[in-house]
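Since the structure comes first, as structure tokens, the remarks are kept for the end.
Selected chains only, in their assembly positions.
By letter and in written order, the chains are A and B; residue numbering begins at 1 in each of them.
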Amino acid sequence: MKTLRVGMIGSGFMGRAHSNALHSANMFMNMGVKLEPTIVSGLPKAEVKSFAKQFGWLEATDNWKDIVKRDDIDIVFVLTPGNLHCENVVAACNAGKHVICEKPLANTVAEAQKMVAAAKKNKVINMIGFTYRRLAAVNLAKKMIEKGKLGEIYHYRGLYLQDWIADPEFPLVWRLQKKLTGSGALGDIGAHTMDMAENLLGPITEVCGMVKTFITERPLMAESTGLSAKGAKKKGKVTVDDAAIIIGKFKNGALGTWEASRFAVGNRNGHTFEINGSKGSLKFDLQDLNRLHYWDNTKPQAEQGWTNILVTEPVHEYVNNWWPPGHIIGWEHSFVHQLADFVKCVVKKKPATPDFAHGLHNQKLLDGVLTSSKTKRWVRIR
Amino acid sequence: MKTLRVGMIGSGFMGRAHSNALHSANMFMNMGVKLEPTIVSGLPKAEVKSFAKQFGWLEATDNWKDIVKRDDIDIVFVLTPGNLHCENVVAACNAGKHVICEKPLANTVAEAQKMVAAAKKNKVINMIGFTYRRLAAVNLAKKMIEKGKLGEIYHYRGLYLQDWIADPEFPLVWRLQKKLTGSGALGDIGAHTMDMAENLLGPITEVCGMVKTFITERPLMAESTGLSAKGAKKKGKVTVDDAAIIIGKFKNGALGTWEASRFAVGNRNGHTFEINGSKGSLKFDLQDLNRLHYWDNTKPQAEQGWTNILVTEPVHEYVNNWWPPGHIIGWEHSFVHQLADFVKCVVKKKPATPDFAHGLHNQKLLDGVLTSSKTKRWVRIR
């Protein structure tokens, strides 16, 4: 069986998820090729070495360019903070690597455009990590919509609610600093809920929104240790949004509402959507990701209701690679599915979806919301 | 419009529910006759008078025989503790009254047999108050089973769980004294869960069970006030069961399990059932009584799941007398439906269901469980 060699830039939370995806894809996804976890980069050197040993990478480096310049690497994962994506990705594309890049694609539209151009110029297979498109329940939802089971669509209602910084004493981590991360809840999780909407219903053409920072100053972190310094005296300015509320319109005529918040206490990772159409409706919750709720409006009235589909049947895509019906899978499995789909595109030399162009469009949506929040007007997305 | 005059023996918790049923049935149930709340009996006299005024009864008495002997009374409700049912009901039947009697029908099989005989001899319309048969969701379940939507039935799983006496300091009320009430959780709520099973699946032919009293002594109540004496020094013996666990077989080949408990902390009034058949399954919970959960095993595998039917549509029996879809009704509405069904039988001179004979059979089931608990063997029900 042919082997594809993988290099991974980044060894944090996302590095763990993508490492697991690589090993699991080899075991469970019948890709027709074998992936080799060749080299990983991160900082500091001792940590990335230890990471490599733990997660089965053959080599480790503290210089990401070591990965890009190697001839034997086929695929690169870019998992760095948003401000580094552009440089990492453009270099990898120029070196002819196929690239998966985490979302949001970049911190600005301009950067995102460069990345799209680099991928295009070098004709590399490229994908942006809107992982949740690869959940089995979401896959089923998309198929049902495509088959017309929902009829004409009237409403999309998307939430991505978290609560990990609701405590005012939570420190000023990199995700709260604009120069590193671009935006806050909006770019981190709002990006997901708006991508999910476009994944399922097609383009959003106009948005109106507002972002807000509830806690404007937070304890600085101890630089040397990287650990949080809860209760520390010295504070720094929070330069990103804590929450975003958005209304908008789809090209197909449907109305949309979205909310992204890191202050929605009681919602650890509550990515939910509800879609209402003339023939039926769908509901989903990431914290219960093995289920899809379906209202079939064409059934006899006496038996209509929300059907709670446990998406673990052999007929359900992705999950049929795993366990028997009723044996649920976890959050990280969507990374495995995503990787397998990407690899199949690499093997077949076919474009992957969602690619960097999708990422650029998503970036424009986020920008539109920020603009709307400043101007207090609707913004058209082109 | 013709008027039927009602006499009610008993003015406690059940008296409130049946009084409400009478007024609501007049307003909402289109019975074709008007019910008059003519006379209610209870003790002491002052209390029953006050009750009558509050609940719209024209007259009140402290002697239940005043009701039975009146010529102008058409219908009698018997709502007394179990040890009085037989005397009340036989007298009412002999006076030619149509009778609704609360469950369980009696404290012994012998008493129940006398009551059946009295009703038969006097050709009065008679009904036992297995009110939960009149819930809209249960009505829908029954129709679906009758239509064959569940195919061959394999399992019935019935629970009636409460927790109101889990506190050892809860006093020795009448419901904990065998001479007044016959049995404990078994007769009070086990009667309901076993009746529901037979309502939906037909006769139970064999049972094996066990009853247990967790707290064997409790504070005596202050006789004079009727109030509980939590923490009182003097204790008396609990002479009924706190819980019953039961397995059994249906005539149709299905297996059944039941549990009745007053010690199931976290379940205030948890009357639930699940039924599994070859073509589908059903689930119900009294605390969520406007809903029926249905699994249609004939649907395409990709869309199978539990459908949560909100039973408030115009096509659903009973509820179509009330509000628009999505406007839920409460526990007491089942008494309204029961009364309307009974009155229609009285008007048409047709037998009502469930009648005293059903009550007698239910009594035999309860007796069978008690016998089984003593002998530690299975008991056949005839």
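Assume a residue touches a chain if its C-beta (ideal position, glycine included) is under 8 Å from a C-beta of that chain, and two chains touch if they have at least 3 such contacts.
Note that the structure is predicted; figures quoted are calculated from it, not measured.
Enquirer: Given the 2 placed subunits, let me have the overall number of copies in this structure's complex.
Expert: Copies present in the complete complex number 4.
Note that in this section only the chains that are shown with their structure count from here on.
Enquirer: Cα centroid separation between subunit A and subunit B, in whole Å?
Expert: Spacing between the chain centres: roughly 54 Å.
Enquirer: Give every residue of subunit A touching subunit B within the complex, in rising order.
Expert: 140, 291, 294, 296, 300-310, 313-316
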